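In this view, the complex is presented without one of its protein chains, the others remaining in place.
Which chain is which? They are A, B, C and D, in the order written, and residues in each are numbered from 1.
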Amino acid sequence: EIEKPNLTLGVGGKPLLYYLPLTLAERLGYFKEEGLTVEINDFGGGSKSLQALIGGSVDAVAGAYEHTIRMQDKKQDIRAVIDLGRYPGIVVGVSKRKADTIKSVADLKGAKIGVTAPGSSTYILVQYLMMKNGMSADDASFIGVGSGASAVAAMQKGEIDAISHLDPVISKLQDMGELKILVDTRTTAGTEAVFGGQNPAAVLYFKESFIKANPNTVQAMTNAFYKTLKWLEKATPEEVAAAVPQEYWLGDKALYIKAFNASRESYSTDGNINEASMKSALNLITTTDPKIDPAKIDLSKTFDGSFLAKAKGQ
Amino acid sequence: MKLHPVKLLFLQILVAVVVLAIWHIGATVPIGGDYLLPEFFFSKPLDVLSRVVELFVSGTIWKHLWITLTETVLAFIIGSVGGVVIGFWFARKPVVAAVFDPYVKMVNALPRVVLAPIFMLWLGLGIWSKVALGVTLVFFIVFFNVYQGVKEVSPVVLANARMMGMNERQLFRNVYWPSAMSWMFSSLHTAVGFALVGAVVGEYLGSAAGLGYLIHQAEGVFDVTGVFAGMFILAAFVLVIDWFVTRVENRLLVWRPQAASEQN
Amino acid sequence: MKLHPVKLLFLQILVAVVVLAIWHIGATVPIGGDYLLPEFFFSKPLDVLSRVVELFVSGTIWKHLWITLTETVLAFIIGSVGGVVIGFWFARKPVVAAVFDPYVKMVNALPRVVLAPIFMLWLGLGIWSKVALGVTLVFFIVFFNVYQGVKEVSPVVLANARMMGMNERQLFRNVYWPSAMSWMFSSLHTAVGFALVGAVVGEYLGSAAGLGYLIHQAEGVFDVTGVFAGMFILAAFVLVIDWFVTRVENRLLVWRPQAASEQN
Amino acid sequence: MAGQLIDAAGKPTPAETAQAGRPISDGPLAVALDDIAISFAVKGRPVFNAVAPTSLHVNEGEFVAIVGPTGCGKSTLLNATAGLLAPAGGTVSIFGEPLVGLNARAGYLFQQDALMPWKTALDNVAIALEIGGMRRGEAVAQAQDWLKRVGLARFTERYPHELSGGQRKRVALAQMLIRQPKILLMDEPFGPLDAQTRQIMGTLLLRLWAQDRKAVLFVTHDLEEAIALSDRVVIMSAGPEARIIGDYPIDLARPRDAAEIRLDPRFHALHRMIWNQLKAEVAKTYGDDMDGVEATS
Partner (left out) sequence: MAGQLIDAAGKPTPAETAQAGRPISDGPLAVALDDIAISFAVKGRPVFNAVAPTSLHVNEGEFVAIVGPTGCGKSTLLNATAGLLAPAGGTVSIFGEPLVGLNARAGYLFQQDALMPWKTALDNVAIALEIGGMRRGEAVAQAQDWLKRVGLARFTERYPHELSGGQRKRVALAQMLIRQPKILLMDEPFGPLDAQTRQIMGTLLLRLWAQDRKAVLFVTHDLEEAIALSDRVVIMSAGPEARIIGDYPIDLARPRDAAEIRLDPRFHALHRMIWNQLKAEVAKTYGDDMDGVEATS
């Protein structure tokens, strides 16, 4: 039976499309169906929700897969149990004003690039792209623009030439006609072009000790999310829009649907993380952070597929 | 020089109306093709108002309001009591004050946003980590003022009280405390606002409820109307708390002559 | 009662050593299987120290330090001047004060984190949006104190000065200003810290450089050592600014007798 | 003998005499308080009527001393003349014009310490000239001279808290006199001074007064001093609702020698006369309040 029916879950920016499966699982009542009462705590950022997990104030986190790798380096045993987003969902685009001079990633040299925050995944992705294109990380200046309206403002005011960001900022900028997209990891094509395969983004992860102590609870959570992914696979944009709270619609349902459609491919359909995509994620981190030694990372400890397998079997 | 209450209220409302009018015009009338206060960033006053009404009518706000209220009041009380106690202690023990002085100032300069994870680690995700954040703001504001207030005690009044034979406790009660009171209350008015800021920022950085949570949610989806509605409720809220502080102040400071600077 | 400077320094260092020792033990010696101060959240004092040294040796810190310094000093100056001016104005014009009172308190209660996007919109991503954030903190702290300070002017001294024929400007210079000075300086000590907090939080929320940027960057990759190194530099930094404030204070307040409460 | 004096002024009783000033010059009265009443609002108690409707007229160049039991309303009366207190009734006219706001022609030496604690003795005195637009150098030179006259040449650089009570009072005296106001309001100016210094200051004051016909309102508890210095001694009744109940012209020749004059028999006659009325007045206060203490003398 379920060891811990009352669960606290952390997330860094719940209304973001990145975490859509979480909102859906909640709104569709799948947690309840599994006999769980989940309190969702929203944090100022993904890293803060991870800290909360390690500090013990939340039991589970919907966060970036990348965290599980980094935590191994910090000797913290964190494991993902199900994948929610198979592509990073990050978009690198340039301001319309600079569209003529910056045509590809190679032209980013010397540009002012807005990222959600220094050190965040949006920042790392651009660095990765630049390194792949033979530049060093210092060849551009990075400006943290935050995650909300301030990012839009920075672009609109011409404070930055390019941006590496997530939805809904990207959709909003597109809607405003401010943005020309260079790299789009919301789509299969875009992600394959960058990584040559999948690169897991949002996952559900726990502390290893928690998994051990509460296997049934973890199973129930995995089940709920698996069901959500399956629901999402078939849902129409209209259904999704109807399922989320109205405030999430960015003030305009049409815009929300547009944004959802753009991100649709990035949601995982089976919840699995395969070997190749793990490596791809590790590669992304070690390329940009030379302090992390790939030899010391045991990727098999980042993802525990046993719960997913059981969920699928149901 | 004293204004009639009705006239005062009228003027206050006038100020509000003028501000709202500027906001409304800035958000809806383009000036030279550009909006002064683009709706995307500022929403519109009427929208905000109707959202506020909606929040109250639908009842969703009460739970959040209650949590934030609890946090604010706790932060305010704990922070001020701490500030008063430590402020007095430092003022009365110059050696302690001299030794700890640099550390107090250092701690005061730590960005609270960065401390949030530590508070969550120690105090969990409930209200206490938010209270702690508020306390770190309130404490310093009150502390520095009480510290100075005690030092400003009139030397003659103090000497007289000591000659009367007052011990340290009696001096505190009869001299330092009443003398530092106007300093303390001055800081409390600032502190009320900061207690709320602390609570809200704490919620903003990680929580499942409260006004800061609401605002954070709204921000993530560009719901400026929601953000402004939340801020408006916050602001209205602080007036209520401040009103209580002022009542206590007027009660405790009956002995004071009318401020000299206000006489004709 | 006054401590010898060498002895004082010794005691101050002792406090630092004790704190660092506790930190070190908490982070490295498990107590009942658990660490009191887990390294993941607190790093280790020696690591932090060596990181600080590294930052200075490699020279990367200077640019960031300079930017944060500029922002802090600007926020401090603009905020205090604004607080002093408006504080005086309100204290001298009770009608203005009464009308705006609720609005000042409301604005003081707005969480600055939420205002950041608006400042960025208006002032861009450069230093000015951070300065603005610092100003919103400093201003209120100074304002409330100056406002009260002016009201505390001795009625007899004021009446005497007015009988001498001083006009409003002369009263300000010769009576209100010196009289409110100790109130003002008390608030300035708090404000120094808050100016820095404002600047750092501004950088934290969006910037290309500065200590807040460094801290945020370190946080993003869970580099607690980096976070603490940044905070340590911040804290050391504020002492330097505060030292200047204290010098100015001692200079301007030469006329004051030794604080009564400090006499034996 | 009281009667004789009063009759000379053509008025039947001291109390009635008090209702009007005795015009000496043709110009307007320097100070005219007509039927003024002053009340204080005391929290949670009925209004306290400190001064009942009463009148006091002071001519240009006249030196009027005010005496009265402690707490009767002397300072209150000066405050009203200075424009610091608005009377609840009656009018205050200065040189024929109704007083609006502060009395700009008056200098006021307060009963309490009123020096600016953040200025040295010298600066406290010099500022009185500087605010009138005088260059600092000149103002300081004059201030130095004035501090010398009040015996504080060696204390110019002291802050008020570094001075004795009497020294502070003398700085305040210099601060007021240096401006040479046309009306001097002085509330126990020589209170904390020893008898000898009192006389020296009194002589200093009289000399200045003689120079340019200043009007002086001088509150003191020293009746001898009042008689020795003034043209008229005014007695206030014990409060509340204090009024002026005696008005005695001092017909001693000028210039007067502060020490010699006390030996004059006329001085003694005046002193006895005024003292008798004053004594009766004070006894009244204690008759009400002080049953526990027998009033000796």
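Everything below uses one rule, namely that contacts are C-beta pairs under 8 Å (C-beta built on N, C-alpha and C of every residue); 3 or more make two chains touch, one makes a residue touch a chain.
Bear in mind the structure is a predicted one, so any value in this text is a computation, not a measurement.
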Which residue of B:Val48, B:Leu123 or B:Val175 touches the chain not shown here: B:Val175
Per the touch definition above, residue among D:Ala37, D:Ala141 or D:Leu223 touching the missing chain: D:Leu223
In chain D, positions touching the absent partner: 40, 42, 44-45, 67-71, 75-76, 111-113, 145, 148-155, 157-158, 162-167, 170, 188, 191-200, 203-204, 221-223, 257-259, 275, 278-279, 282-283, 285-286, 288-297
Absent-chain interface as seen on chain B, which is shown: 156-157, 159-167, 170, 174-175, 178-179, 181, 253, 255-257
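Just so it is clear, only the chains that are shown with their structure count from here on.
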Distance between chain centroids, defined by C-alpha means - chain A, chain C (Å): 37
Whole-Å gap between the CA centroids of chain B and chain C: 17
Two or more partner chains touched - positions in chain D: 161
Numbers and ranges of chain A residues touching at least 2 other chains: 51, 55, 148-149, 153
